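What you see is the complex with one protein chain gone and the rest in place.
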Amino acid sequence: MEAEISINYLAISTELIVIFTIVGTISLDLILSKKSKYLVALFALAGSLISFIPIVFQWANYSKAIVLFEGSYVIDKFSIILKGLFILITYLTFLLSINFIESDSYYEGEYYFLLLCSLLGALVVASSRDLLTIFIGIELASGPMFLLSGWKKGDPKSNEGAIKFFLLGVLSASLILYGFSLLYGVTGKIIFAEIVASLSATGLHQSPVILLSAILILAGIGFKISVVPFHSWAPDTYEGAPLPVTAYLSISSKATGFLALIILFTKVFFESGSSWGVILVLISGVTMFIGNLSALQQTNPIRLLAYSSIAQAGFILAPLAVAGITGNYDEGVYASITYLVIYAFMNMGAFLVVNILINASDSENIYEWGGLAKDSPITGIFSVIFFFSLAGIPPLGGWFAKFVVFRSLLSTGEIFGLSLGVVGAINAVIALVYYARISKIIWMDDSPAGERVVTVPNTLKVVGFISLALTVLAGIFPGIFSNLGEASAIFFSS
Amino acid sequence: MSAQPFLIAAAGLFSMGIYGILVRRNAVMVLLSIELILNAVNINFVVFNQMLSDVLLNGQIFTVFIITIAAAEVGIGLAIVLMLFRNRQTANINEFDLMKW
Amino acid sequence: MTNILETFSNGLGISLVVFLPLVSAIFILFIPKTQEFLIKITTLGASVVTFLLSLIVAYQFDYDKAHTFQLGNKLSWIESINSNYEIGIDGISLPLLLLSTFISVLAIIYSFEHLPEPVNPKGMMSLILVLETGMNGTFVALDLILFFVFFELVLLPMYFMIGIWGDRTVRSVAGLKNEIETRLYASIKFFVFTLFGSAFMLLGFLGLYFRGNKTFSIPELIELGTSGAFTGTFATLVFAVLFLGFAVKVPMWPLHTWLPDAHTAAPTVGSVLLAAILLKLGSYGFVRIALPILPEQAKAWAPAIAILSAIGIIYGSLACLAQTDLKRLIAFSSVGHMGFVMLGISSLTSIGINAAMIGMVAHGIITGLLFFISGSMAHTYHTRDMGRLGGNMKLLPKTGALLGFTAMASLGLPGLAGFWGEFMALLGAYNPLSGLNITVFRTSMVAGAIGTVLTAGYLLWMLQRVNLGEPKEEWIGQDLHDADNYELAAWIPLVILTVLIGVFPKLIFGSTNDAVINLVTKAFGG
Partner (left out) sequence: MVVNHSINLLAEGKISYTDGGIFAEFAWVIVVLPFIAALLITFFGKNLPLKGAEIALGSVFFIFLYSCILFYLNVTQGVASEFFINVGSIGSFQLEFGWVVDGLSIMMYFVVGTVSLLVFIYATNYMEGEIRYTFFFTSLTLFAGSMLVLVSSPTLLQLLIGWELVGVCSYLLIGHYWEEKENSSAAMKAFITNKVADVGLMIGIIILALTTGTLRISEILYQATHDYEAIKSVAYIAGILIFIGAMGKSAQFPLHVWLPDAMAGPTPVSALMHAATMVTAGVYLLGRLFPFYQGIAHEALDIVLVFGVITLFGAGLIAIVQDDLKKVLAYSTVSQLGYMVTAMGSGAYTAGLFHLWTHAFFKALLFLGAGSVIHAVHTNNMSEMGGLRKEMPRTFMTFIIGTVALAGLPPLAGFFSKDEILASLNHEGHTFFFFVAVAGAFITAFYMTRAVLLTFYGEYRGHGHPHESDSMMTTPLLVLAFLAVVGGWVNIPGIYTGFTTWVTTRKNGIIEYHPESFDYFALFSGLSAGLIGIGLAYYIYQVISEPQNGDNRIKIQPVWRILENKYYLDDFYFKFIIDPIKITFAKAVDKFNTEILDRFINNFGNAASYLGGVVYNRLDQGGIDKALNLTSTGTDTLGSKVKLIQTGKTQQYIMYFLTGVIVISALVLLVL
């Protein structure tokens, strides 16, 4: 192999900028004195913003996929959109974190460093097209999260959440690896295209080894996207972790997991979809039910959001599941990704609301939040927008997310899709109850503690308004997501 | 030479790891059990590489990466366990059930 | 001037009617809370302008071509799923659109001085405006998805209206262990019921989309549907879910249980809008979507709908007879009246559907007025218990007189608007579309006719208990305020309209008839 190494640096400039920011952040953290540590935060914020510039550029120019490293790394519109999403979410998480980090004597530098590392992992996953790269991406994305979830060092809950997260996370990583090893063992290849070619040549798509590999990988990723039965860590970890981290976990980590799932199952295992499709259908349906029914029971807002995000994961999974059975991957991926994107912003908003309200009421029991909307109407409006968007009420973004999912479920009219559609419809109604409950409490219940002064820091307002704008925009002009369809199409053609 | 004994050994290692995770109470031991699983994977990769005579040595490269990552993860894991130990004076994971509903 | 009007006819007019309230609502959010008058006057201005715009639309509407969709436009909206911003009105939607803009103005006039506790003009006014956008939008949407979005848009404002400003009485509810505040119970019940219906309705829409050339356009789907594109189990399922979605909203027996609670708990303006417009969304959905797109299924379901309607009429009336709560009585009366509307629709004849159309408008006006009055009375007396009321004619003569008039209108007195809906619905039910089971329909007709007697019974009884007799001890010497100018300004137009439509139903039929004939001919061949 003496091929000349030529790298299209422009294509990977996003990743490079993030790497530079990571290095810069940790260096600044070492150099700067305690007083000027806030510069670290500014630097990280600036870096993540700058990394968005190439995204815009690439979106405008890359009409077809750019393939790097002999097919291991691909930059296409699909990955570009997701990278944009990851960066934006990370940026919002930074904003969400600033007050949080400043309020306690936490290590600032490392915090940003770790989040940026996780971001880098996510970026890598988006473009990876071989087993090794995707594995590194996944590990890079989740490794820092183990630490971040235990960030509240003095808080036993946080520790506990972290160890659970960690142990299960490592276990899942090893399962993924075992699955990879089987895949490698059968085909001898690690680049997806080559694996598929080898499998088609040998006709081993449905062989037990490949299916076992798929299942192990599914289990591993199932942990990341927290679907039943791999979800049990999520409520505990979410509850224990600092709120911004929880938000990041439930959005970015989950998105990374879904991305890995989409890439692996539609690029590698797509021909055995009839087998894993059925499993995914089951998982998706059960996840919705268990997530929503458990969420009904929650009094802790974070646990409530944890179960809500489990249920939402069921929704995101549903189109993929049906796509596996019908082979209509294009449609399924489009629906999942659209859901994922809209979900990202409305869930970010929901966490923001919970963040504000917990601080305002000094209570992690939603039933003590009565009347808070009167003390802070802006939070009240945020809560209405985000929670009802999660419930899927038009004209808020969530409806379109649900709509595309239903659309893809019913597209072929086969029985699995139809049943999942009905399950989804029932769950949409169940979910409404607990989403509406929060709005009900803060708008309609009386304050148990008299008038409370609620201050919403400006950074949080920024997060709120960005999320709100995107959520509402998504609901009123869902046409903006037609790009995602185009991107999914390109993703499959490459 | 057949690859089968190696694969069986790897599978055995894997199972032992799983057993360890489930049964050991000490967090450090659980960590070590996870290492067992990772090593089972490593064996798999190396054996497959040899078996398939992969000239690109993908399996071996993979193994190197896994070892690295495993090291990193153990580092993280130990950090968390340490933190826990500091707060709770125990490394027995069975006692971590603060959040049991 | 003409030029400006020309541009209006290109969809701009209708779009303004739909979105002006929403834009104003957003604008209001930026007005400080303390500027109450500014908020109120802005809201009023917005709604009046909207109403005037809708009048311009009505003026531009070509009544000779009432069966076609007019003054609309089709703009690309969600390309990826081929859903468009397709709007337009025909003879069926025009009266309802006008009703909606009109009632909204009155609701806002009423709210000028009669805001429910806790007083918050900003919140209330913006919710009314958002509600208006949803209502207007539903009536002009010609795309299933657009329709769905507007259809659902009314949920949130109404939920909050009931939940925040609703009745705070704590009561026990069958099946629930703890006592609960009426408003909280009612608001979530309303929300869950409607969402339950519409979630499935959306599945139905998608079914039509995939079987119907991947289009959500209602006119195109009507073309497909009337040419027999949807058949078999598929069509049955789709009709079933559409039925669920619309019937909950109407509401048809036995899906009506949210209604008495919601109406009773809602603040006055909320009840008015709920009764006057929101219920119409369901029946309008039947006429606009379910019947023409799935004509064969409509035929198959028609007897069942007729029976449910007849049950609704009798059931609603009987339930009214048992009520002691004034607002709850009126709420149950809606069940009966909407039963007539649905009975008319179920006959699948031009007479029956025309009856439904005028029935909807009349019910909107009359029951809206009833809720205005009863809400105002509840506010004055601080009770809705008819056992404690009495002699209202003496205490509040103006209110009492209007209540009497409206009750008369509500019981279907000929010469007033309510008569046409009832009489024509029965007329339609006597001779349903050929091929439908005549026995079922005629039985339903007789049940409906008996319902008119019961209706007269409970309304007159209500009048006797509330309006007539000597005032009770507890009210004598109390400082009770009769209807003030704001209230009269909100009510008198409805009274006039009731009489006008009653005497000259062409106001409605002139618009609906061609469209309905066209619908029936196309879908059912006569």
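By letter and in written order, the chains are A, B and C; residue numbering begins at 1 in each of them.
One rule holds in what follows: a residue touches a chain if its C-beta (ideal position, glycine included) is under 8 Å from a C-beta of that chain, and two chains touch if they have at least 3 such contacts.
All values reported here derive from a predicted model rather than from experimental measurement.
Among the chains on display, the ones the left-out chain touches in the entire complex are A, B, C. Here one chain is not drawn; of C:Leu75, C:Val119 or C:Leu321, the residue touching it is C:Leu321.
Touching the chain that is not shown, out of A:Leu42, A:Val278 or A:Val472: A:Val278 (per the contact rule at the top).
Within the full complex, the residue among C:Leu115, C:Ala247, C:Met445 or C:Ala483 touching the omitted chain is C:Met445. Contact between chain B and the unshown chain involves residues 18, 21-23, 25, 93-97, 99-101.
Panel shows chain A; residues 163-164, 167-168, 171-172, 175, 208, 211-212, 214-216, 218-219, 222-223, 228-230, 232-233, 236, 274-276, 278-279, 282, 289-290, 292-298, 430, 433 of it touch the chain omitted from the view.
In the full complex, chain C touches the hidden chain at residues 173-176, 189, 192, 254, 257, 260, 315, 318-323, 349-351, 354-355, 391, 393-394, 408, 413-415, 419, 423-424, 426-427, 430-431, 445-446, 449-450, 452-454, 456-457, 460-461, 464, 467-470, 503-510, 513, 516-517, 520.
Quick note on the criterion: only the chains that are shown with their structure count from here on.
Chain-to-chain contact here is organised linearly: an open path runs through the chains from one end to the other. Averaging C-alpha coordinates per chain and comparing to chain A, the farthest chain turns out to be C.
The central chain of the assembly on a C-alpha centroid basis is A. Mean C-alpha positions place chain B and chain C at a centre distance of 65 Å. Taking the mean of the C-alpha atoms as each chain's centre, chain A and chain B sit 26 Å apart. Averaged C-alpha coordinates put the centre of chain A at 42 Å from the centre of chain C.
Among the residues of chain B, none is in touch with two or more other chains. Every residue of chain A that touches chain B in the complex is listed here, in rising order: 131-132, 135-136, 139, 143, 146-147, 150, 153-154, 156-157, 159-164, 166-167, 170-171, 173-174, 177-178, 180-182, 184-185, 188-190, 235-236, 239-240. On chain A, the positions that touch chain C within their shared complex are 334, 384, 388, 393-395, 399-400, 403-404, 406-407, 410-411, 413, 421-422, 425-426, 428-429, 432-433, 436, 439-440, 443-444, 475, 477-479, 481-482, 484-485. Residues 14, 17, 21, 27, 30, 34, 37-38, 40-41, 44-45, 47-48, 51-52, 54, 58-59, 61-62, 65-66, 69, 72-73, 76-77, 79-81, 83-84, 87-88, 93, 96-99 of chain B touch chain A in their complex.
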